[in-house]
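Every protein chain except one is present and positioned as in the full complex.
The letters A and B name the chains in turn, as written, and every chain counts its residues from 1.
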Amino acid sequence: MHYPLLLAIWLLPLAGAILCWFLGPQLKGAAGWLACAMLGLSFVATMLSWSSGTQHVAGHEGAHQLLGSWLPGFDFGLLLDPLSLIWATIITGVGFLIHLYSVGYMHGDRAFARFFAYMNFFVFAMLTLVLSDNFIGLLVGWGLVGLASYFLIGFWFDRPSAVAAARKAFVINVVGDVGIMLAIFILFANLHSLSFADVFAGVGSLSTGTLLAVCAFLFVGAAAKSAQVPLHTWLPDAMEGPTPVSALIHAATMVTAGVYLIARCAPLWSHSSGAQLLVGTIGGLTALAGAILGTAQWDIKRILAYSTMSQIGYMIMGVGVGAYQGGVAHFFTHAFFKAQLFLASGLVIHALANEQDVRRMGGLAKKLPFAFVAMGTGVLAICGIPPFSGFFSKDQVIYGTLAHGHPWLYAVGILTAGITAYYMCRLLFVTFFGEYRGDVDPSYLGIRHPELAGTAAHEAAPSTHDHAPAWIMSVPVGILIVPTITIGFLMAGGDRSWWSRFFAAQFPAGHVPATAISELQTTLIVLAVVVAGIGIAVWRYATRTAQDDAVERLRAESVHMPAILSNAFYFDAALDMLFVRSSQLLGTFFGRTLDPQVIDGAVREAAWSAGKLGTIVRWFQTGLLRTYAFLIVVGAACFIAYYALAGGMH
Amino acid sequence: MSGALPVAIGNYLGLSTAIFFIGVAGVLLRRNPLVMLMSIELMWNAANLLFLAYARVWLNNAGHIFAFLVITVAAAEAAIGLAIIVTVFRTRANVDVDEVHALRG
Partner (left out) sequence: MTALWWLIAIVLIATAVWTISASKPVYSVVALLAHFLALAVSYIMLSAEFLGVIQIVIYVGAILVLFVFVIALLSSGVASFSVGPNRMKKGVWPAGIAVAVAFGLMTWKLAGVVASPKVGGSLSTVPGTAGAFGSVADFGKALFTTYLLPFEITAFVLMVAVIGVILLAGDRSVHDPSPKRAALVRREMREAILRGGEE
């Protein structure tokens, strides 16, 4: 019950955030190094905790640190078991690399210290989420992460599109918060405790309907945070934030909070097949939808955003159907290669002075070779080419759906793998192959609104074209290449892999029935589909003729893009119609009708009636003595009449 | 003067009521303040008559005492009323209570 290193892991980023916030003007450039140092120390502490985090002590997993007691028998604490350890490692490790990158990327920005204060605050919030040992701490972390995301998406707040995107993200996240709160209410009403240990021990006492309701509400929260259909519309818009933000929050960590939640509540899901079906289906749908939409994007960060959505769909599908190890494995590998992809794209964007439209790129393989290599490894990993890391984890997820009895999701997973390969290679080819198209007139390329492309130029001198990226930005990218390629080997070898043994106690394997298609056959099928996807991409964008005709082909593709794809399956329009319009109508009703006419009207009528009453009573104030005398007589007569008739004489 | 009343007590009641009502009418219908005060004196005296009639019927002294007090208070009231009239109407051209209507709403 006592493990102070957890406090260090948890609180060092908070200290960094507070220092950067309050001493920002004094620190100036040093704020970046301070934030990196704090996060680096936190990462070191996490690494030191590995042995404690994986131990079993008297039936308790991992290391535990008590924070305080709320009521007798209801304690708040931090828990470091294999699951939260994996997440904490990614958060502090990848986060540290991204912080280093940001020192270079955000150089010269006038709110430099504020950026690092927000980034450290985000890390602290995310650690709160994953290190809590009870639902309340998780909810607190959940909300704080949403807040940090709002701050960071809208970091350049003089851009109205950024502000709108931040607001949209926050509102959709609040919908998720409500879902989690409802689940917490139900759990507390039934089990009278909110710590994970107590809740998971008492799962058997919940009825099927109650459990399904709890899981459904928790999934609403997970869907909002992890951008699952239909609560995904905030993620593409969230690319308005700086690229390091997109890398850290919207690729590696925050959007995986939903996956963490479901993996953490594995005992709940294991007892509810209805919940498993729901979550798996939504995950699969999201994976497919994200992939299809990814083929239709032209902004480099939006392509990566939709690919994030799709890959998170894979993870959700995995942990939803019960393949917890597979889902978490895919999270682990995805964190590395997605961060890699975002940071590499950031190198490209930075070098091209904030150009983000891929139609205006091209031929960068010769100009930015390091970025090409980095992006290439990321693309290969996400496509699932062996021996890159994505290959191992994605197969585990896809096979897991079949092993747990969901053949339709299996098919969806395979199809999505193919589409993923196609559009990621499309990104690679269009960006790096062929001739540089930056000086071509945008309308030739089919760009309708060139002024909307890219983020605002926040650097002092945007005129330089091919300036090489600073070393501080290249080093993290280089470091990330290693796990992108190699980390998959932790998961190689099925039940004998290091990964399986690591999670053996957390996620008991259980009975896995024999499947029609073996794991090896699954691997081969997926590989075949992936190769097919790559082949199509090569044929469309990478052949000699394709490169020569690049301008015409891109233009044709832009102009003939089906409306349903360019409007993202009309999700935004539907949500707007359903919720935004109705709220506005309600507001208009209250503002124009109810408030002025009913409420103000009531007040006005009260005043008018008071005045009217006064006018009536004023009739008696004639000022004449005789009138008053007359009224006295009338009053006396009334009294007399009453006594005479009512018999009060005696 | 021993013996019963000259007439039934009801006659005294009627007479007293009539004088009282005449006094009320005088207060309400006349506009000269002095006549109004005199009408009020009529009302006082009507009440006095009734007090004394019943004192005689019941042979109770209290009626006499009360009538005496009524006379005293009526005198005081008349004095003050006349003082007010003198004060208000000393500087006016007409002696008419209807002209004193400044306090109207």
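Following the convention adopted for this analysis, contacts are C-beta pairs under 8 Å (C-beta built on N, C-alpha and C of every residue); 3 or more make two chains touch, one makes a residue touch a chain.
Everything quoted here is computed from the prediction, not taken from an experiment.
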Chain not shown, touching residues in subunit B: 1-3, 5-7, 9-11, 13-15, 17-26, 28-32, 34-35, 37-39, 41-42, 45, 48-49, 52-53, 55-62, 64-65, 67-69, 71-80, 82-87, 89-90, 93-96, 98-99, 101
Subunit A residues touching the omitted chain (full complex): 622, 624, 626-627, 630, 633-634, 637-638, 640-641, 643-645, 649-650
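Everything below uses one rule, namely that only the chains that are shown with their structure count from here on.
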Geometric centre distance via CA averages, subunit B-subunit A, whole Å: 96
Footprint of subunit B on subunit A - complex, ascending: 618, 620-626, 629-630, 633
Residues of subunit B that touch subunit A when the two form their complex: 24, 27-29, 31, 97-98, 100-105
